[in-house]
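Following this message is one structure expressed as structure tokens.
With one protein chain held back, the other chains of the complex are shown just where they sit.
Coming up: chain A.
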Amino acid sequence: MPSNSTANPSEFPRDNNNNNNIINTGHIHHQHTSSSPPHATPTKRRFDDLNLNDRSAPQQPTSPSSSSNTNTAYSAPPPEEANNKRSRSELFAASSATHPTTAATTTTMSAKLKGKRPASGPPEIIDLTQGSNNSAGNSPVLASSSHHGGGHPHIRGPPISSSSSHNTGHRTSTAPLNPKGHGGNLNKTPGAGRNMNYLQTHIGARRLVVKNLRPVATQIQTEEAHYARIRGDLDAALKAVFGGQGAGAGGAPAFGGHSPSPGPGLSRSGVSSNNTTTGGQPMEKLYRGVEDICRRGKKESAELYEWLKDRCKAWLNSDEVLKSLLAASPSIAADRGGGEEDVILLKAVLSAWKRWIAQLLVIRWIFSYLDRSYLLPGGGGTTAADGKGKSSGATGKREGPTSVNDMGISAFRGAMYSSRSRNGANMQTIGARVVNAVCVLVMFDRLDDNRFDSQLLRESVAMLRLWGVYGKELEPKFINESREYVRRFAEERSESCGLKEYIDACERLLNRESERCDVYNFDSTTKRQLKDDAYQSLIFNYAEKLLDSGSVAKLLDANDLDSMKALYELLRLSGIQKRLKGPWEQYIRKTGAAIVSDTARGDEMIIRMLQLRRALDVMIRDAFCRDEDFTYGLRDAFGFFINDKSVSSSWNTGTSKVGEMIAKHIDMLLRGGLKTLPKALLSDVKDRQDAERSGIASTADEDAELDRQLDHSLELFRFIQGKDIFEAFYKKDLARRLLMGRSASRDAERNMLAKLKNECGSSFTHNLEIMFKDQELAKDEIASYKTWLAGRGEDSLVAKSDLDLSVNVLSAAAWPTYPDVRVLLPQNVLDHITTFDTYYKSKHTGRRLTWKHNLAHCVVKARFDRGGPKELLVSAFQAIVLVLFNEAEEKSPEGILSYGQLATATGMPDAELQRTLQSLACGKTRVLNKHPKGREVNKTDTFSVNRSFTDPKFRVKINQIQLKETKEENKETHERVAQDRQFETQAAIVRIMKSRKSMAHAQLVAEVINQTKQRGAVDAVDIKANIEKLIEKDYIEREGGNYVYLA
């Protein structure tokens, strides 16, 4: 800058033609900028200057048109200058020329810096006379200035806001007024050739001296006075702002409502209309006052800030504010309990807070400049105010001055926490009581107290959050109180309610707490902590109650899906849902064991088990979110009760009754018993969706449903450890289905076989496959027999007989063993059979056929007197008996045959004959009459044909008795299985010993059990007996404590 100013004078002469350039160097620049806005209100400007008597000059010369941008742009340097202690004189004191025509005030001079001047020293003397020619020296400069001024008729004074002393300088500089008008100079200069030397650089005036410069002795005082006045104004304004609320809360908010955009942008009308609020001064003026102070220096800014802070604090701590608060909460209300007096206080505080916020807004408007310069982070206060703040890093920012808004808030908070008020016996700060009141409000809400005020609560929480005490004060207290509340709640409820009610109550409570947190804007962390606490007290601490197996069993028994779901969800919140598995399994075991050991309802065993299973599956699916653990638990429990020997001991079979029952259940399904299943067992839509997802039959048709039902049964089957019993019964049932042609669907049979093969391996189903194969072979056999018969043609009796014979030839090894029953067949049947026998033996040498007449069944055509012709589906035995009556009727019209006669004629054993006669004479369909009547068949009874037999159907089935398994059969099967187990056990022992060579007893037993578990393990005692047997047979021997395998 000095270089510029020194250069200027010398440049003038040289550049006469190009004045602008010259002038534009150095500080003229400011002029230029300042004058660049369009010519506006010069008169006003003038008026301001005069009116304010030099002191209003610092007040920003705001031509309304000069935007704030312009202001800052050109006002930025002055503070700098002030700092640099060279201000006024450096400037070409282009005064505030009002109008080109008046042109009275403009004096331009080339200034030369005369060294540095003390801070508030008088302006430099600019010696205008120093040039070689005073007037001549003046004129070019003047010309340039005026030339410039020609473009911009009113050349402003230097940025007046920079310093009040400008005016003085300006005034002095106007002293040697050039009497000539602008225009004259302008015209004159270009032509002034004699001045040419003057215009040359480096010659001419080195220094401008203003003559008649009045010493500016009063400058400092005027400055100070100016600031003092500003302070005064601000003070008054603050008072008004604070007072505004005293007069009525309407004042301040109304102000805010009036002009929503604070700061310098305020319209003049807005300010003037609110003059009363700001203590008589227009808001804009106050704003400028603040700006002036701030521009003056950081020290002043800091002082202003401190002052403002003190004022705010003082106001807030004044009786006016606090007393009114305390008055609002009479401590006498304390005995009403429930913390209501705190709530009243809270209301008062909240309204005071709202007022304060409104006031603070106005303050912020006024002190906006402070906010934006000095208090701006990194702008003024924080960087320069104290190096301390800077050095302390991140925390320094907090220690330093904060924005006006923050300051206001913290001042309010300080007030709330500094003063204590009486609350009962305790002295508490208002702040603490406010926090307390919030908690009380929440409690009101919890207890559905009508004193609850949701608006108040929401605003209070927001207020505390603004205070910055949310996390420090409110949260811990709130959490504590909530914890206590929940704890009490849990205590009460757990004692008075059953599990179901408790679960409901807990669920409701948690929902409400969580909702409240959301609605009233509590922090998410608060919410989480609150919920965690609640889980702890509601669930974790009462886990025993929640997990009480008795009450859980009750819920499960009632199939209470909703409660179980709620219970599961509750437990999951605490992460202890896995502990529900204990009661879950216990329940299943108990219920399952009850089902298995219920001998009275043995036939329903599997149905009930499936129902249980289904209910539990649905429970897992719908209530436990398909929790795998519970599925495992379910399986464990099922496996346990199904295989528990003590459970099935009530059946006295020695082997698993469940296996038998499952086999029978499947038999029922495959015979087409799907329709007899209870509805609950059938799959629903959800099941079908699952099925579709896993790629198995998913349609709702019967085949698919049957398939699913078979799967369900197999799932039970999987739990069984002694699968041999299932196999035995399944085989028996399958044989019966195949031989009697009772299978509902061949496909389903095959399907089931495939499932079993998958489940148990091919050795398990080997025999079953042979059975199917035999069936196919039998068909071929009969076909070839018939062609063979036709080809022979000689045996007319058999060939011409209209008896249709079909034979199932079975591989003895694969099928269940059937007892041989000797009977005397009717002659024509016997002929047929003998023929077939011959045929078969001739075709397959080395084979022997054993006829199993007890498995044979036939169609008998009968004509009844009343019922007409009927086809009776009967067993072979029944047919044999019925045929006998043909002959009896021939002999005597009554056709009575005694038991003895029948016995000799049929040659059947008593048991079979009795069963047969019973089925014919005592069953549902009675084709025979028994004399005397009765259910049991005695050896003394006589029988005759029931001539009045009728039946709505043409084909009458009477052979169900054949399908039914007798008790003896059942027992025999069980025994056989038990026997097989012994062999299996021995085989296992030998296998193990062969591989291990030497083994201790306990080890061997464990290993044997392990190996035979799938097929059916025997007791340790039996294993020992089998070991003994093997020792006898010299397979193994004892050596020391071990068994040794003998090769």
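Here is the rule we go by: a residue touches a chain if its C-beta (ideal position, glycine included) is under 8 Å from a C-beta of that chain, and two chains touch if they have at least 3 such contacts; residues count from 1.
Just so it is clear, contacts and distances are computed from a predicted model.
*Asks:* Out of "Anaphase-promoting complex subunit 11", "Pancreatic triacylglycerol lipase", "UDP-N-acetylglucosamine transferase subunit ALG13" or "Glucosidase 2 subunit beta", flag the one the UniProt entry gives for the chain missing from this complex.
*Replies:* "Anaphase-promoting complex subunit 11"
*Asks:* Of the residues listed, A:C517, A:L805, A:I958 or A:V977, which one is in contact with the missing chain?
*Replies:* A:L805
*Asks:* If I consider the whole complex, including the chain that's not displayed, which of A:R626, A:H844, A:K997 or A:K1013 touches that chain?
*Replies:* Residue touching the absent chain, from the options given: A:H844.
*Asks:* Tell me which residue among A:R947, A:K971 or A:R1038 touches the hidden chain in the full complex.
*Replies:* A:R947
*Asks:* For the chain that's not shown, point to the residue among A:I770, A:L824 or A:A1006 touching it.
*Replies:* A:I770
*Asks:* From the list A:D406, A:D523, A:E715 or A:E871, which touches the chain that is not on show?
*Replies:* Answer from the full complex: A:E871 touches the omitted chain.
*Asks:* Touch as defined at the start, partner being the missing chain; which of A:F885, A:Y899, A:F943 or A:Y1045 qualifies?
*Replies:* From the options A:F885, A:Y899, A:F943 or A:Y1045, the contact with the absent chain belongs to A:F885.
*Asks:* Which positions on chain A touch the chain that was left off?
*Replies:* Residues 739, 741, 766, 769-770, 773, 777, 802-815, 818, 826, 828-829, 832-833, 836, 840, 844-853, 855-865, 871-872, 876, 879, 882-883, 885-886, 889, 895, 927, 945, 947 of chain A touch the chain absent from view.
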